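To keep things clear, I will list the structure first and then write my remarks on it.
Just one protein chain is left out here, and the rest sit where they should.
Letters A, B and C name the chains as they come in the text, with residue numbers starting at 1 for each one.
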Amino acid sequence: MNPLTNPTAQAVDEVLIYIFGFSLILLLGITAVTIYFVIRYRRSKNPEPTSDVAHSFWLEAVWTLLPTIIVLTMFWYGWVNYVGLREVPEGALEVKATARMWSWQFEYPDGRRDNKLTVPVGTPVKVTLVSVDVLHSFFAPAFRIKRDMVPGMETYVWFTATEAGTYDIFCTEYCGLGHSDMITTIEALNEEEYAEWSKPAAPSGEPRGLIVINEQGCTGCHSLDGSEGIAPSLFQLAGQTRRIVVNGQTKEITVDEDYLKRAIRDPESEMVEGYDPMMPPYDSATVSDADLQAVIDYLLDKETEPAGPDAKQLLEENGCLGCHSNDGSIIVGPSFKGIGQRQVTVERDGKKVTLQVDAAYLRRALLDPNGEIVEGFAPMMPAADYLPEADIDTLVEHLLQQTGD
Amino acid sequence: MSEETHVPVPYRTFILIWVALLILTGITVAVSRVDVGALNIWVALGVASIKSSLVIFFFMHLKQESILFKIGLLTMLVILAIFVGMTFLDILYR
Amino acid sequence: MSESTTYTGFWQESPRPGILGWLLSTDHKRIGIMYLTCIISLFIVGAILGLAIRLELIAPGETIMGAQTYNATFTVHGIIMIFMFLIPSIPAAFGNLLLPIQIGARDVSFPKLNLLSWYCYIVGAILAIIAIFSGGGAPDTGWTFYVPFSTQTTTNVNLAAFAAFMLGFSSILTGINFVTTIHRLRCEGMTWGRLPLFVWTLYATAWIQVLATPMIGITLVLVILERVFGAGLFDAARGGDPILFQHLFWIYSHPAVYIMILPGMGVISEIIPTFARKPLFGYWAMAFSSLGIAFAGSLVWAHHMYASGMSDFAVLIFSFLTFIVAIPSAIKVFNWISTLYKGSIEMAPPMLYALAFIFNFAIGGLGGLALGAAASDIHLHDTYFVVGHFHYVMFGGGGFALFAAMHYWLPKFTGRMYNHKVAVIGWALLFVGFNVTYMTMQAVGVAGMPRRYYDYLPEFTTLNQVATAGSWVMGLGLLIMFVNLWRGMCSGRRVGKNPWGATTLEWEVPSPPPLENFGEEDPVVTKGPYNFKGVVADEY
Partner (left out) sequence: MSIEHRDDTGARFGMWLFLYTEVILFSGLFILYAMALAKYPAEFSDASHKLNIYFGSINTLVLLTSSLTIALAVSAIQMGRIKQTLILCWITIALALVFLINKYFEWSAEISHGIYPGSEQLAEMGPGITTFFNLYYFTAGLHGLHVFIGGTLIGVVAVMTAKGKVTSDRYTLLENSALYWHLVDLVWIFLFPLYYLLYH
């Protein structure tokens, strides 16, 4: 817990420090007295008890009253600062957050949607929280704020980012399989960056359908590259056949526009065989008819479009840059600068080996990072084996091109 | 261990209680036809409480039981009231 | 035993020979032993699942199991540890063994009901195990069964919920039995002021069992009905309210945490006087604080819901009441410690466990204060800090109290003594491993790691690895402890009536006690429970 200057974190930290401080004193006191008694009055030294007092009104009264006073101060402090967490300051920016299994979506006042929460530094932000399926919870540890997202109910949190940076958002209400993957970030931007960001989105070149798919968090369950998970992949759908269950009967159909419409608007009516009925229906308030059409167009001619994300984006999205820098500095792991031509010394099966970086090595480093540990670093890199093969290729290729300057 | 056996309650008492219960039932049904606003539910609950007291004290012989039984019942009712009442702290002020 | 070296008390004396003599026995001691056996077995299963959880969390990403398996693992771990291990542990096992003897009775009020309650327990446990391996797979809802997830998941929630319902029913029957027994079957001279404090805590616990447990029953039944009929009682779109489920759930499950800790406190209140050779300080304060915890404990359930979307007014009231419950606990801690003052203290294994209990419970309880305060709970709720807190109070408190009880009363019920040196080694490993594991969990929680996370961000790695390493030390300690107790039970040195020089009634009957406990004559009590004048410990 590093010291933080934002108002909500300060409110909570004051209380935490107050209670932890008192607790520590009490604990040390109790422990010290116990140890002292146990040593001082041990049987070898004190073979018979030297006091027979079995009660004392005054002592009892003291240790009833004293704790009462202590806990009441704790209660009051906790409550007062809690009220501060609930009262949103005037002029707060309003953002709506929608949670669904297992993705986040933020909707800004100008109607744009994104799966990250981008906010300006120094302005209070009120995040209105809704859930479309089960309970989720919005938790931003850096701001010490948390609130459950309850289907059918609107809740909120507020915070002010006082320093630019990236802060984690976790889902802290258990919501099933992807609960621990339901993580995103708050991007706190300083004035210029925020102004830049708020400009009407430059046409990104991405097809509208893909934008909608990302905004709606479909990729929380569906892959776009053919890998099957808890839901069928949305890769190369045109012309595929599907075994679906309708009213308890299985039949085979070919994927077409109408089928996809039904699959998105009313997923439970026709279930792809072998999957659980967990997909929420998306009505026209959530995905407009035009957007639905865009999604379907996108899904149906996906095969013509190989576009995977580029390497830079992959490094960003997968949190690689949280540990590896591009500029030679060391954050947690080795920097990417010059990695393509480096010689490294690694520990493999307990033995030190020096080798030249090549594609095969990089691939091993991504997929089985703990097999070989670069000298001087801790074995803490998570394996990137969840990425599709194509992305690994892209990354390896990109890294090999990093030649130093 | 002392055995507290009860003197049998005469049939007459029970029949009188039964008549009272029937009359009270008539009253609740009748009252429910009259609009007294939010009071309706409280009247209904009030009459039901009277009826249940009759059942508990006479049919169930609580009147003849020792104080322990009465304290027990009271404890249960207090806890029940806490469970219901304190849930309202949330619902009514949300 | 002096008369005969083959004396085995209630282990042999039975109206029926063989296994049926156990399965159909209505003797409270036999039922207690049957409970203890099952509870310890299930504890070992649950603990191994805990070990598996820690192993999975040794590094980010998948290490030994997938996400679905992980979710099922902590759910089953929680259900076993709470419903099958800790709630019945001390009341059903040691309560049954001791309560009648400590109040000078031959048995509980309803021996047949007692046996029935054991059968409910067994049926519940078996159903829970079937639920893991059948239907749509092991339940993955967390032990809290929160809706709407629990009504939507396709895993085997119905059976698991029904199993928990049966276990609850078993707990209710035990509670009814104990309240009635304590009111009706005290022997001559056993006034309320002479009850051992263990009996007082069982009394308070039994009332919670009677008055709170039905609530979990109906709550779980509603989850099942929801799943079967799809009625929508908790579905906002159909007029339901998911938060109401949480109220119903915690109306039981908060008082339940006091079912888990109160009897443990009773055990500690027996052990400390014995090994300090002094009456317990503040008898009435201890007795009434037990009742106080039981009563006030039923007023605070919504402190689990500060972040749930509940009204702020409710947060105010429930936070206030939460702090009130801390006061009787503080009184108990202070009274235990002042009992040591000017005593003659012997650090026998039960005493070590008792002192470890006080230390662990203090840490867990003080952590509870940080959770009880509204502002700090907002940060800590559903993080590993909560996981740390409840392992401290449940395992460090309830669990250690059970271990203390096993070391204290094993000689009484088997007539044999375990090896003290080995017991101390096991205790030390367990104590150190325990604190390393859970202190670290509290730290990683304060740093912001959410609970029920199969995978975590790299910044939490180091602390998680420390916690995992701690769990191995703890596991080793447990293993040594169990093996030592087992060997002591089978082949330890024989002991007489009263190896510790203790004063409550159970130490006046032979070890192990005979079937009727007190022979022909019912005992007559003439003094308080902790009068050490003239009591000497038997040599062993």
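Here is the rule we use: a residue touches a chain if its C-beta (ideal position, glycine included) is under 8 Å from a C-beta of that chain, and two chains touch if they have at least 3 such contacts.
Note that this is a predicted model, so its numbers are computed, not measured.
Taking every chain of the complex into account, the chain not shown here touches B, C. Only one of the listed residues, C:Y7, C:F110, C:W472 or C:Y540, touches the absent chain: C:F110.
Within subunit C, the residues in touch with the undisplayed chain are 15, 26, 106-107, 109-111, 113, 172, 175-177, 179-180, 183-185, 210-215, 217-219, 221-222, 225, 229-233, 237-241, 244, 247-248, 515-516. Panel shows subunit B; residues 1-11, 14-15, 17-18, 21-22, 25, 28-29, 32-36, 38, 40-41, 44-45, 47-48, 51-52, 55-56, 58-61, 65-66, 68-69, 72-73, 76, 79-80, 83-84, 87-88, 91-92 of it touch the chain omitted from the view.
Rule of thumb we're sticking to: only the chains that are shown with their structure count from here on.
With centres defined as mean CA coordinates, subunit C is found 37 Å away from subunit B. Remark: subunit A and subunit B have CA centroids separated by 54 Å (rounded to whole angstrom).
For subunit B, the set of residues that touch two or more other chains is empty.
Those residues of subunit C in touch with two or more other chains are numbered 243, 309, 312. Listed in rising order, the residues of subunit C touching subunit B in the complex are 183-185, 207, 211-212, 215, 243-244, 247, 251, 298-299, 302, 305, 309-314, 317-318. Interface residues of subunit A facing subunit C in the complex, by the touch rule stated above, are 1, 11-12, 15-16, 19-20, 23, 26-27, 30-31, 33-34, 37-38, 41-43, 46-56, 59-60, 63-64, 67-68, 71-72, 74-75, 77-86, 133-135, 137, 139, 141-142, 144-148, 150-153, 155, 168, 170-181, 183, 276, 278, 319, 322-323, 332, 370, 378-383, 385-386. Put simply, subunit B touches subunit C in their complex at residues 1, 68, 75-76, 79, 82-83, 86-87, 89-94.
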